[in-house]
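Next up is a structure, given as structure tokens.
This view holds just a subset of the chains, kept in their places.
Here the chain labels run A and B in written order, and each chain numbers its own residues starting at 1.
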Amino acid sequence: MGREPHGVRNHRPRDAERSSGRLPDTMRALRKVRQEPGAELIEIRVPRPGAGEVLIEVEAASICGTDLHIYTWDQWAAGRITQVPVTFGHEVAGYVRAVGSEVHHLRPGAFVSAEGHVFCGFCPPCRRGRAHICENLKILGVDFDGGFADYLVLPERNAWEVDKRIPPEVASIHDPFGNAVHTVFSGDGASELVTSTVVVLGCGPIGLFAVGISRAAGARQVIAVEPNEFRLGLAKQMGADVLVDPGKEEPVEAVLAATDGHGAEVVLEMSGVPKVIDQGTRMLARGGRMSLLGLPTELVALDLTDQVIFKEARLVGVTGRELFRTWQQMTTLLATGMVDVAPVITHRFRLNRFEEAFEVMASGRSGKVILTP
Amino acid sequence: MGREPHGVRNHRPRDAERSSGRLPDTMRALRKVRQEPGAELIEIRVPRPGAGEVLIEVEAASICGTDLHIYTWDQWAAGRITQVPVTFGHEVAGYVRAVGSEVHHLRPGAFVSAEGHVFCGFCPPCRRGRAHICENLKILGVDFDGGFADYLVLPERNAWEVDKRIPPEVASIHDPFGNAVHTVFSGDGASELVTSTVVVLGCGPIGLFAVGISRAAGARQVIAVEPNEFRLGLAKQMGADVLVDPGKEEPVEAVLAATDGHGAEVVLEMSGVPKVIDQGTRMLARGGRMSLLGLPTELVALDLTDQVIFKEARLVGVTGRELFRTWQQMTTLLATGMVDVAPVITHRFRLNRFEEAFEVMASGRSGKVILTP
């Protein structure tokens, strides 16, 4: 089967579902069964791929902050997850085991990583080439069954074939790594990096990836700001040139000192903390940009006149990853070894030890935590 | 039926084919039956839409230069059209009359215009957001049955719902109008137009559209270069500020004279004539760009050192239209009346008078020629 344009009737054999070997009837899945804290690892039927869909056997799935919200069932989760039971987990990689009709590209046996944003293709943002901010997005592991399971079903076009040089557990973190790549390149892209001091505010896994990506893409100087000593150590391993512990020094002053008073041309906000966002604007150089990925849970008060308007600065909202330009960028960065994510992957658990995994996630002394079936 | 993301199995009812009223069994279609000059209007079965496809009842179809190549069966056509019989025609608009399974957006009754480039969605250009230069393109009316017929089948995503303010015959020319829009905006886009003299080299229909679009998008000055007096008159109607007949004045000198010797910041090459392309480089200002849409049939010798490198000029190849940003731009330009294409649509024929239509096309004394069933 070659790469065929979609939907040209005369040239397309009607594909039946094809699979590589016999599939089991049931599987384990970590599910939110009731709208309350916790999750259950239960046995459910293996789903079947519909038209344009593939069935993936999970090889590795990593835990996102969002998964922790769902697990602990905080206010955000209660407002967002409207339909249970649902299998959660959206950072996932594995082998295609069966394909539905109208699948023309992927074959059973392909090793893929999941893009969890399922888009309509017809709304104005989709038609403008910005499908990751589709007006009708459905999110894997939130709006439909996700990847903390033995198998999952995904639209073919959301399954990215992984470069063979990238190992499975690294493949499972394309989603957050893609957040970081998209954030780093979200201004005018990499060109400005070469003349920029890049500040990363908050060094959770995505912040740590952003440090490594900024370093690899040629930033003039990378400054990591993070109060957690364990994470600040990881930032150093990822290539940060300057480490700032905001408990020990005032971060705005630290950045100005490191830039001869000019400020940073690029600030990547990964903390979601209002006070930190305000500080981010104050450390920006004239003409600089601050990309916002961290999600504040309250209103953020900013001094727009002096910190944004007179500086002609830009505040750039960032969500998801560009479909699929960011995936092409990730392939280079991960497959060539330009960014080594090994230091960030700190823990690995079997799926049935999920409770320990979530505990480690909540501890603050972890990078990425990987689950394997 | 709402706008649903593609391929999320649990949330999607399995659509059967739906149609608005009973469809006839057969229809007329203008077909290239043998690999030789001419075409036949014959009766064939009405096609049925497959998965992800729609059936369109043609309301208007316009003739492209490519169709004339196919009709007269020149060298290009002989090398390109490998499979006959095939219905040709790709500039087409009409009503959706039936939809196949997996169609989630368009409903019978929708009025649509055809994007004739059917793309795979998986090759590197597609994944980079540049589907119009897909490595596996199939072209409507060339690689599969086109629109000089009562009905045609098209992938849903290639059917653009037309703004209600746009009349059917204008809807049928989205394809060439889109070539012009894409060419005009192919450099850094419209921003540079406001500080640019725009030269349009060759005023066939696409060149004429380009004159009108450049005028509407705020070009400092629009210069039309065209030896055919009839077309030069149309260029004036479309808003050209300066008309140059290269039989009467040397075009490079004329452009330099009209720009105080600085040259034109934007040159849009629509002729495909090697000598004209060379002239285009010579009339370019420092830092200018020449967008190339016309297709030369032989090698083109250029003075790269003085006309491109020392000027830091750009030569930009242009083909098709951006999917689907150009369509959004067209909607504004056509629906708001910013560009009035009426002067360019010079002839209309019923489908059965196709021979006269192709004669007019070949005469040089026509703009767009429209066929209606």
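Basically, contacts are C-beta pairs under 8 Å (C-beta built on N, C-alpha and C of every residue); 3 or more make two chains touch, one makes a residue touch a chain.
Because the structure is a prediction, the values reported are computed rather than measured.
**Student:** Out of the whole homomeric complex, 2 chains are present here; how many copies are there altogether?
**Tutor:** Taking the 2 displayed chains as part of the assembly, the whole thing totals 4 copies.
Simple rule for what comes next: only the chains that are shown with their structure count from here on.
**Student:** How far is the middle of chain A from the middle of chain B, if each middle is the mean of its Cα atoms, in Å?
**Tutor:** 39
**Student:** Spell out the part of chain B that touches chain A in their complex, as residue ranges.
**Tutor:** 3-12, 14, 47, 49-53, 101-102, 104-105, 118-124, 127-129, 134-138, 143-145, 153-158, 322, 324-325, 327-328
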